[in-house]
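One chain of protein is taken out of this complex; the other chains stay put.
Then we have subunit A:
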């Protein structure tokens, strides 16, 4: 167990202590106890910044299955680890001021949050896919707990359930992908898989594995059409939204795509899917964000859209694998943009969520129709919001501007792609990207200006707004300053963090990462100017064209599809179950016997097993025919008997005839026993008959049912056929000869039946008498131990 492993599991360990700390120190906010850990981890991970080669530490877990807890730290994992711990510290600090220590159950909150933090660290630092999957599910599950934190709210529960269903669906699909990869490569370790991959890219399972992984990544990262869980996850407390649904969990999918790029990216499908789904998500998210009225919903859709952007960049960047020389570095620049925007998005989206949380906290609402004119009351919050939104919209001098420029550059290069038939539809990429950027600009402006400028409506607010406490502002201030710092001096990141990360995504592509603030009058600059101009125009004319959104039929949304399919699945399975589980034993017997017939008959037919061999049968005597006739007549008469009494008597006569058969076939012990037992059971039948309730004593024939007839004939025929075939297919001699020879020699008896019963096979007898005893005790208890008041319950 290395220090690195300890770092991954330390949040889990602290999570154990949190409830104790919460109970023992009620007057101190539990968040203060939690805060040191992410800070400590952040500084610990900072110490890896100078590493050149990946560091791998392994702890055996299930070695015989090839599952070891391998912690590997390279540029990409380090970047994510720093994001997780860094933003984690800020979120914990923010939550200390956001959540009241008197009203909220802080112990559960911080336990869930720490579980989540540990799980996220595990995801990004695991080299073993199974361990990665374990932590992956941990993130789904802890985020489920966090979204449902206010579990008394119906919407929280709905959101938690929805995100759980969708992300676990993706997680399981990813597990499928992992297993497929294991089948192909024989290893769970990503580093080993990467080395084997070139030799298996033609494997038939390669494409299915790729699709499985992408479904996992897309559901986690809220990509189209799996994005629907993210807006509903906004019911979580704002620190959770800031942490999980902007900076970390939703980026797990991005991480997975980046991490698996060396494995799958050589495949054309990867380019199309990752790039295409990303760009669709980008557009759909930004387009839908504009119509939202809830601040957090705007941010949720904006997160979806920004994640789509990163995803599409990762897809386009994969093209670098197919080129050499200068072309290669051009496409690798898309990866640079993706990584850079990943960092940028974490900074500005984190701060925006916190800003929204402050607005919510200080005014009591998040509805932009009620808000407005808060600028004078909350100047600091307003400044932070300006920085965050302008960066999100891609305006200089913030970091969003740079990544957006790089994004446009990457999308424009798609036009020059001449592989995987990109020349036909590739044009769509820059066009959609530009449109989406216009909408991004639009909702960013709505977010900030509808909230902070315009008319102040105090009558609609629950509280009198005022500036937030300084503690709540620290975290967004830090994030906003990072937005500016990264915007003005992007190169402090380039060599320390971005270059190693790119090296991990595309091994052997140590491109010279240089983000220049000003690249001259390039097409992307004009695109940005176009975005701003169109965006301002659209913003001003917003009331006029807003009705466009009403044009979309409300019934055709993905949420309706999701809800509908859940309901559909529920009602269908209910109908199905109540359809065949109707509670009638007769029906179940029909199933059992039908299956019996179908399975046996088809087996006989398939194996061609029917055989009738008459060479080994003994002659039939007169008495046998007579008795057989008697038994047949009695049996058939039972079916047509009008009264139950007749049936009982006929059944008795069948039993006595069987006893006669035993006599005829020389089985005196059986004949004796059969005689006595038949007498007793007929007596018991008569007893039952005597106690039948009056109204059911009505003499009535058995009603005729065709299915019953067919099934009974079928069962009889099948059993007969099997008996005949079995008799005709004797494989070996009976072992009875042994008993004949040894009954007296070894067991000192002459009655072979009895000797077998008590000596050779006495074990069976032992348990048969046990069965009898249990039956007697059962009857005794059923009759003697009638619960008092049982009749009362019946009447209820």
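Methods note: a contact is a pair of C-beta atoms (placed from the backbone, for glycine too) under 8 Å apart; a residue touches a chain by one contact, two chains touch by 3 or more; residues count from 1.
Note that in this section contacts and distances are computed from a predicted model.
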| item | value |
| --- | --- |
| Complex member absent from the view - protein name from UniProt, among "Chaperone protein HtpG", "Electron transfer flavoprotein subunit alpha", "(2Fe-2S)-binding protein" or "Na(+)/H(+) antiporter subunit B" | "Na(+)/H(+) antiporter subunit B" |
| Footprint left on subunit A by the chain that the document does not show | 668-669, 672-673, 676-677, 680, 684, 687, 747-751, 753-755, 757-759, 762-763, 765-766, 769-770, 772-773, 775-777, 779-780, 783-784 |
